[in-house]
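Note that one protein chain is taken out, while the other chains of the complex remain in position.
By written order: A and B. Residues from 1 in each chain.
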Amino acid sequence: MLHIKCPHCGMRSQNEFSYGGDATVKRPELNKEISDQDWDNFVYYRKSLRGKHKELWQHISGCRQWIKVERDTATHEIFKTVKAHEDI
Amino acid sequence: MQKYSIFNLIKNAFSGHQKWDLAWKDATPKKEYDVVIIGGGGHGLATAYYLAKEHNITNVAIIEKGWLGGGNMGRNTTIIRSNYMHDDNALFSEFGMDLWRKMSQDLNYNVMFSPRGIINLAHSDAQMNIFARRGNSMRLNGIDAVLLNREEVKEIIPMADFSDNVRFPIFGGLMQPSAGTARHDAVAWGYARQADSMGVDIIQNCEVTGFDVVGGKIQGVRTSRGDIKVKKIGLCVAGSTNILAEKLNMTIPVETHLLQACVTEPVKPVLDSVVTFGAGHFYISQSDKGEMVMGGDLDGYNSYAQRGNLPTLQHVLTEGIAMMPFLSKLKMLRTWGGIMDMSMDGSPIIDKTHIEGLYLNCGWCYGGFKATPASGWTFAHTIAQDRVHKLNEGYSLSRFNTGHLLDEKGLGTKTWIS
Partner (left out) sequence: MTQNYRLDKIGLINRDKKLSFKFNGKNYFGYEGDTLASALLANGVHLIGRSFKYHRPRGFFGAGVDEPYAIVQLYRNNETEPNVKTTEQELFEGLEATSVNCWPSVNFDIGAINNFLKVFLPAGFYYKTFMWPKSFWYKVYEPIIRKAAGLGVASTKHDKERYEHKYEYCDLLIAGSGPSGLASAYAAAKNGARVILAEDKPRFGGTLLTSEVNIGNQTGKEWAENIISELKEMPNVIVKNRSQVFGYYDHNMLVMSEKLSDHLPKTKKYNPKQRLWYIRAKEVLISSGSIERPLVFGNNDTPGVMLSSAAKEYLKVYGVLVGKKPLIFTNNDSGYETAIEFKKNGIEPVILDTRKEPNSEIIEEAKNLGIQIKFSYVVVAAKGYKKVNAAEIAKISDNKNDLGTLENITCDCICVSGFWTPTIHLASQSGNKTKFDKDIDAFVPGVSKQSETTLGAANGTFTLAETLKDSFNAGYELSKKITKNDNKISHPTVVEKNKTTHDKFWCVPLPKGKNYKRFLDFQNDVAVSDIEIALKEGYRSIEHVKRYTTLGMATDQGKTSNLNGLQLVSNIENKIVPEVGHTTFRPPYTPVTIGAIVGREVGKHSRPTRKSPMHSWHEKNNAVFVDAGVWLRPRYYKIGEETLFEGSKREAKNVRANVGVCDVTTLGKIDIKGPDAAELLNRVYTNAWLKLPVGKARYGVMLREDGIVMDDGTTTRISENHYHMTTTTAQAANVLSHLEYYLQLVWPELNVNVVSTTEQWAGAAIAGPKSRNLLQKLFPNIDASTEGLPFMGYIEADLFGVHARIFRISFSGELAYEVNVESDNGNFMWEKIMEVGQEFKIQPYGTEALSTLRIEMGHIAGSELDGRTIPYDNSLEGLVSKKKDFIGKRSLDREAFIADDRQKVVGVVPIDKKTSIPEGSHLVKDAMAPIPNPKLGYISASCWSVEYDNPFSLAILKDGKNMIGQKLFAMSPLKNKTIPVEIVSSHYVDPKGERVRS
């Protein structure tokens, strides 16, 4: 079971969190022209690589904050966690 | 090639089994091939076999990073079924069922295909209706399906929880009697043996390091055992698709996730059918060896580690006991993990790509094993003819642009919760 440091609450076990996928995906701005391909890339296309992966988790059974986590997808080692508005 | 039969088995017994041929040869890569299949799993091996058998293309190499059949082919829970709602999935899978039924004879290798039936349990009238929709769709597509009521389910699996102390009572279930299981390793070995006998080179311990693409066309593949010139490459590497796609500067609508499975200690036959739980995600069958083979949810975060964590298994087994309380007393013997290509609509991709000569077979989620023959057959056709077959038309890459999605579960792009 992963041990994730919630930047708001501290170290917590994984079962307090829910996963939210790739944190590098940027939602296109509202009301802005965007090509079909760019939109589809946002909705469907993920790199999902082996190694360091920036991802989202929500501390759903805790402070309910979304956080950003940098984790190795091969070893599950966690390098860094930051608050939602911070860059990772 | 030596034929496998009871007579040959007896004959060989008298020479102390010293005269059996190699099931397949460990080939070393040649400089050039007509087709290179990347990935020596079930799909890659089947593709090579059907390229040789159906299209007479035998100057083919399968290159495998590790050992043949060592990825999901050797890690799945061996369930074979075609109980799909969407036509594209249903017709493709049912075509595969026909290949399964003939496979042992076709390959002259006993893959132990065992049509013991699969039952999806329903725990509410609403779920019975959802299953009816799928079952009726199957029937209209020519696939066997039976809607069972509670009593009928009880007759087949009396050890399921029909007591009052149950959170989600069993209302009934959808059964596909012709579904079943097979011996997964044997399928890989059987395809390998036949492909090898028709001239396909099976190259293990050979890792792809890069591709030669010139002017949008495939010219070759670079490997840890040398460069190979080739005009057509079939990518069959579920679990590593994203890694190879990166080497091709491609992004694919697939995420890589971890699925665990486990078995109990072997016990005498107690469960004949494959059964799935309807109020969660749990499936079970009993192997010929007597082990209860079980699985359920993904670990829930992107992963390439073939090792999972216990809470997911705990969750899966909780559902197992909710469905069949007697499992509580059995002992979990072995757990393992496999790396899944989770596509964004839960259905696979078998298609050409924007690179000429590069063909893509991926996104099998956790349904890859049953698709082995149909996937190999259609992929071989796609590669040989340079066009998709009607059976894999629905499995196009472009569906993520056009909206012709094949979302059996209606869960959308959150690949980790499906």
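Assume a residue touches a chain if its C-beta (ideal position, glycine included) is under 8 Å from a C-beta of that chain, and two chains touch if they have at least 3 such contacts.
Quantities reported herein were computed from a predicted structural model and do not represent experimental measurements.
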Which residue among B:Ala61, B:Met97, B:Val153 or B:Leu317 touches the omitted chain? B:Leu317
Of the candidates B:Asn59, B:Asn136 or B:Thr251, the residue in contact with the absent chain is B:Asn136
Check each of B:Lys25, B:Lys217 or B:Arg387 against the chain that is not shown and name the one that touches it. B:Lys25
Touching the hidden chain in the full complex, which residues of chain B are there? Just list them. 4-6, 8-10, 13-14, 16-18, 20-26, 66-70, 74, 87, 91, 101-102, 104-105, 108-110, 112-116, 123-126, 128-137, 139-142, 145-147, 158-159, 161, 163, 165-168, 180, 183, 185-186, 189-190, 204, 264-270, 279-280, 286, 288-290, 306-307, 309-310, 313-314, 317-322, 325-336, 401-405, 407, 409-413
May I ask you to list the residues on chain A that touch the chain which is not drawn? 1-3, 13, 18, 20, 27-28, 30-31, 34, 39, 42-44, 56, 58, 60, 64-66, 75-76, 78, 84-85
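Simple rule for what comes next: only the chains that are shown with their structure count from here on.
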Cα centre of chain A to Cα centre of chain B, whole Å, reads 29
Along chain B, where are the residues that touch chain A in the complex? 242-243, 246, 251-256, 300-305, 309-311, 344, 400-401, 413-416
Given the complex with chain B, which residues does chain A contribute to the contact? 1-2, 14-15, 18-19, 21-22, 36-37, 40-41, 43-50, 53, 55, 71, 73-76
